[in-house]
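The complex is shown incomplete by one protein chain, all other protein chains being positioned as in the whole.
== subunit A ==
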Amino acid sequence: MSQGPVAPAPGRGVDLSRLERMPDPEPDEAVALQEVWREVAPESRRGRRDLLLPALQALQRARGWVSYPALAAVCRELGVPLADAYGVAAFYALLRTEPGPRHIVHLCDDVACMRRGADRLAARLRERLGPPLHGPEHGGLRGLPGSARLSGAHGDGASPGAAASVGWAFSPCLGQCDRAPAALAGDEVWGELTPEGLEAGLRDLEAAGHPEGARGEPDGAAAEAPLLAGGSPGVPGPRAGCMGEATPLLLERVLSGGATTLDAYLARGGYQALRRARELGPGGAMAEVERARLLGRGGAAFPSSRKWAAVAREPGPRYVVCNADESEPGTFKDRVLLELDPFAVLEGMTIAAFATGAERGWIYVRGEYPDAYRSIRRAVEEARARGYLGHHLLGADWSFDVEVRRGAGAYVCGEETALFNSIEGLRGEPRARPPFPTQRGLFGRPTVIHNVETLASVVPILLRGGKWYGALGTARSAGTKLVSVSGDVAVPGLYEVPFGTPIRAILEELAGGAPGGRRIQAVLCGGAAGTFLFPEELDTPLAFETLQAIGGTVGSGALVVLDETADLWEVAERIARFFKEESCGQCVPCRVGTRRQWELVRAIRRQGGRVDGALRALFDDLARVMRDSSICGLGQLAPNALASLVRR
């Protein structure tokens, strides 16, 4: 956070006189803000709009919501208009702008957790804490502004909701599907949660009171504590496995317990790939990636080397961004890599920076991944301290440093241009393209942006050579793929397979098939933005071209298994609600379309899953306009899973 981006100063010239008259924030808020301001000299804070989100997060941690006086103080410091800052705060699901309980338990009721008993936990929470702060019964509304919040400017105790210290809300997938059902409480993850475990957790929260749970802040001293294999205490470590001769490539260190310190990483061949890249030179390193035919693993499957070449052609400064905002329901691969093999991600990123002549990097970790955040932050600090990042790293005549940022609960921020806006302190709304990120990305500079898995794949490519890597997999899908398997399977976990492995083999040989000898009814392949695959389609090899041929997608590589006891329309409704809640709201086809789509699925369910002609016509028209006219992938892909079910 110490480095100021070479950014325009949007705050200049804004009249903040009204804000000057606001009362000062409360002491706890002031302390929280000091933490954020500390590293930036007072005179250079004006215009550092990129500090807005970290400041909001600090306030959220300090008292459970962002108050008017505290937000006004942030605005004065950064020169951001109040309405703008509020618009940002009210965008993110993990930030609250109304007084309420000090702690919130976010219970995942997304597909995998739904299949593994989230409803029992919800019932327990309801019994214990009353109705959720938001959830399906509100049509998923997060609550339009009431009037309570301004009267008591400082809120605590002023509104009925503030009386309880713990509240709860339903959450979209937390990326812990291998440990479903899961919940997130502050910066603690609760996995494989039982009603008893939940009760214990609630009691801890209630006892801890103000300000933090026993684990403390990820930014503070707790960040120094050694990482357990599972991240949070009491959470089982990930189950993982692999298939095929070439594997494990990406999971090599994960499978043997992880390498979370630099020494552990170096002892296991760490930073040899960067060394190799430097021998080859920027052009040579890029050529290896080209030979490897590496396609982006975030969902869009764009050739990585083309991004590199495009950015290298643009004038500097150039940036590299690691997209660790993994939020696709059913997907947890990036989380496991960040938690257990963070240096591999960092090394891949450093190689990308070297090849493209980039000088700075950002890692944007989704807000719901406290352990991944702690792990990658520690790795960055250690790498910097030991000369693997920073000025003239490893004696090179080039410098590269990395900053770690956190999201605050918004699936759409995984869209690359929305992610840039989020880092810049704007609402996480996707931008129009062109211009493309390679031309004008983060802070308007040419930017290479890659998913975590893509960057981690760069390391074995440099080590073993692009030609070797490119020979793995199928004609149009080279290399190996991480697959997150969850839902109704015996062994949910993270598996690495060469492209071309039949989906059925992954499900049966690695994940043990459906439990209790039940029959698989369908597999949600590629996440909420993917499609349902049905039993006769499960012999399809996992590859971009083969799945495309049957109207599916590799997407994020998530396989959520639904056995014969699942109600597919119930799953469909959860997916529709997901998109409705995650749409940024910028464009009409998605903002209104995702809402209508959810209503439509509810109507279909009222008819017992029968899709009559009228509903079919509505669905087809809706799907068409969302696909054709939405600004970004969220709206464009939102009808996919439902379409595969309606077709059925």
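Keep in mind that, in the parts below, contacts are C-beta pairs under 8 Å (C-beta built on N, C-alpha and C of every residue); 3 or more make two chains touch, one makes a residue touch a chain; residues count from 1.
What we mean here is this: contacts and distances are computed from a predicted model.
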item	value
"FAD linked oxidase domain-containing protein", "2Fe-2S iron-sulfur cluster-binding protein", "PspA/IM30 family protein" or "Na(+)/H(+) antiporter subunit C" - which is the UniProt name of the missing chain	"2Fe-2S iron-sulfur cluster-binding protein"
Of A:G87, A:G130, A:G387 or A:G551, the one touching the omitted chain in the full complex	A:G87
Residues from subunit A at the interface with the omitted partner, ascending	10, 13-15, 18, 68, 71, 81-87, 90-91, 97, 138-139, 141-142, 144-145, 147, 149-150, 410, 412, 427, 432, 434, 580-589, 591-596, 598-600, 602-603, 606, 614, 618, 621-622, 624-625, 627-631, 636
